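Incomplete set of chains, arranged as in the complex.
Every chain is named by a letter (A and B) in the order it is written, and numbering of its residues begins at 1.
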Amino acid sequence: MFSRPDGRRADQLRTIAFQRGFTRYAEGSVLVSFGETRVLCNATVEESVPSFLRGEGRGWVTAEYSMLPRATQARSPREASRGKVGGRTHEIQRLIGRSLRAVVDLAALGERTIQIDCDVLQADGGTRTASITGAYVALVDAVAGLLDRGLIAASPVREPVAAVSAGLVEGVPLLDLNYEEDFRAAVDMNFVITGSGRFVEVQGTAEDHPFTLAELDALRDLALGGCRDLVRLQQQALRG
Amino acid sequence: MFSRPDGRRADQLRTIAFQRGFTRYAEGSVLVSFGETRVLCNATVEESVPSFLRGEGRGWVTAEYSMLPRATQARSPREASRGKVGGRTHEIQRLIGRSLRAVVDLAALGERTIQIDCDVLQADGGTRTASITGAYVALVDAVAGLLDRGLIAASPVREPVAAVSAGLVEGVPLLDLNYEEDFRAAVDMNFVITGSGRFVEVQGTAEDHPFTLAELDALRDLALGGCRDLVRLQQQALRG
């Protein structure tokens, strides 16, 4: 039976770390690590909203995602050089934005935007789940700045949100796959789950090996446990 | 309690129709209707594969998706005029390609590509699920042509595949949402399920109202029933 390269249990997260204040200009700046995956999540507060929201008294949270060319084992060309943002990038940045908006009361945020930038410095699987999980911490830091400056009276963040992957490798359901595991996985699912255990996103893909109902249940249970752990670690980091 | 605008039961599909041979040049050409949603699914056989597969003796199935500008109630600008393909389009065409590849034995297809084009003539919700469901029929027609011409000895299609949406409208789980229902849905999930009841894709998004485990189960059960019905209708159409 498959044994994990780093010796983890099936339901165990990689080593998770949040380094707050990683850069000095962003209102929230967190370097998140899921094992060897490292993503810099910067939150910027802008006192304006996209045109489709102007004058409605509500705020907005949106995200952009990018990988440094040498975040990966082989260098990948920059999207700026190719002159366009690829499909995978679009998918991920829309996902990050939706996930954060799910836990923010946009009316309470006021007519301003929190722009999240997730830049992957090093990629070892799970960059989108690390991005969401780290971006939440950066978002809370940016919101704290708004509270400190008296721009809002109460936090518009309703509850924490975290994300994690789960997949089937040689028939075994595993939590938080690294690149090698992901590469070998027949099924790869991503879950975005709130602190209260509700689902924001469920995404599962099984191009080569469609999966059964029983397998779906097993992966979902791993993810519920993993997100519970991640939310606890987020709270610790925010207290730290 | 919410009653459906067209009087359907909660677990009932819209009127489904497949018009095969809709255009004359494509190897498979199906106009699929899910109620007022109408998508032209053309399958093209090309005797080559993308460069990353060249010389490996395997085939490929890929898809492109587009909406005519006036498929929608208000006209939307063409992506060609804007000079780029948007994020939503990328997401959908990657989904269609993956869904079909999940039921095709690419080695048995031989070193050729089946290119699917899904062009939405009229959009009333569920264009991506209609696209997958119709594209399967066009694919089978294109494969039949390969069999007839003796280019392959047996069909590389392992089993049928269909897709359907399910969502929560005013707390009620409903199958196969039309545009008005989709607009009012708190949760919108898309399922791609094979003839043998296995999952190829599970996608659920709940930007405003994260959903519970019980709700997830209810939607999943509706989708399992809906895809069972769709596969039956696909088989009827292919016999017709």
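Definition applied: contacts are C-beta pairs under 8 Å (C-beta built on N, C-alpha and C of every residue); 3 or more make two chains touch, one makes a residue touch a chain.
None of the values given here were measured: they were computed from a predicted structure.
The complex in this file is a homo-oligomer whose displayed part has 2 chains and whose full count of copies is 6.
Heads up, the rule we're going with is that only the chains that are shown with their structure count from here on.
Here the CA centre of subunit A is 28 Å from the CA centre of subunit B.
Remark: subunit A residues 84-87, 90-91, 93-94, 98, 101-102, 189, 194, 196-208, 210-213, 216, 220 touch subunit B in the complex.
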